[in-house]
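The structure is given below, and queries will be raised subsequently.
One protein chain omitted, others in place.
After this line comes chain A, so read on.
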Amino acid sequence: MSDLIAPADEDGLAAAIAAAHAAREPVAIEGNGSKRGLLRPVQAARTVSTRNLSGITLYRPAELVLSARAGTPIPQIEAALAEKGQHLIAEPPDTRAIFGSDRPATLGGIVAANLSGPRRITWGAMRDHVLGIRFVNGTGEVLRSGGRVLKNVTGLDLCKLLAGSYGTLGVMTEITLKVLPAPEATATLLVAVPDAAAGVRALSAGLGSPFGVSGAALVPGEPLLAALRIEDFAPSVTYRIGRLRETLAGFGALTTIEGEASRALWRDVRDATPLAAQPGEAIWRLSVRPSAGPAVVAAAGALGGRALLDWGGGLAWVAAPATAAAHAALVAAAEASCGACTLFRAPEDLRQSVAVLPQEPAPLAAIGRRVKAALDPAGILNPGRMRAGA
């Protein structure tokens, strides 16, 4: 572990980055460090953390906006929202179990990794709900993009650029999110299906129905279950589950679970718990077109691993032996349907020796280097986190 600097405020953080820039000294960027095991390890003598930049700075339930400093733990935000009957739209996964971390993710970390859960299929990704950011660029300047209103197209959208940039383009210090009312009721229809292909067809039929399915996953087990979630006012949930049962009657035996049982199932899917990844195994996250999900399941099986499909089949969590060959096979499986494969968790030697993210075509990679230079000219922010030598 490198030396940890955890400034007390944004000015302190900006000063730390400015000093690193002046000294041309790479720094690792993190919140609580709960996802240190994600993507590639950073070689840096110092780590700058946002963990002391904590607290909700603005919350207007009727305006559907919440702002918090980047180091605010996600559970704290979820609790504040729950008090007003609202929630985080993208239901980001809690990756503590996957990475064996005892500290919860921070808001900055979740946005920087653009991690979204089951609701992404209908309600959008984490990055879709970022309305505004304050951030420190690689020279130590404090800048803003977006704002605190729901609709804003003023200037280039650096919120989206920084969301999913894993701290390589800037250090977010405060983030404003769109939030929504949490549903009054929820229930899940479970369809027993013979295999992944039939399961994805059932999910597709549900997602193509007018009933507003807000979660669509294949839960491994005996039998394999296609799970379709409805979240709404109570009378609507009853009505829509009934209509979904009619729609999906031909796909297999049906059961309905409600309330807390439904919520618990989706927390598990969100956190990839049903994947049952073993400590020595690596974990991948593949984003593919939904109908390509079953091919990923097959590829995982051929490697002696397992897959969990969410997002109607379009998100595959895979657990398999941590080898370069397994990685290559899964990258190929994603590429076969023009999708994207991310090595999510692996021992350090594997993370260092393979490309953990899809390669970009040369002209885009060149633009990427120039954009990186525009934000972090000395290349000090999280070097090597996403790609070797960048």
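Here, a contact is a pair of C-beta atoms (placed from the backbone, for glycine too) under 8 Å apart; a residue touches a chain by one contact, two chains touch by 3 or more; residues count from 1.
Here is the rule we use: contacts and distances are computed from a predicted model.
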| item | value |
| --- | --- |
| Complex member absent from the view - protein name from UniProt, among "Protein-methionine-sulfoxide reductase catalytic subunit MsrP", "Cysteine desulfurase", "FAD-binding protein" or "Pyruvate dehydrogenase E1 component subunit alpha" | "FAD-binding protein" |
| Contact partner of the left-out chain, one of A:23, A:149, A:261 or A:388 | A:149 |
| Option from A:3, A:63 or A:246 whose C-beta touches the chain left out | A:63 |
| Contact residue for the chain not shown (choose from A:2, A:76, A:101 or A:287) | A:287 |
| Missing-chain contacts mapped onto chain A | 60-65, 85, 114, 116, 120-121, 124-125, 127-128, 137, 141, 143-145, 147-161, 163-165, 169, 180-184, 201, 204, 207-210, 212, 233, 235-236, 239, 287-291, 311-312, 314-315, 337-342, 357-358, 360-361, 363-364, 367-371, 373-375, 377, 386 |
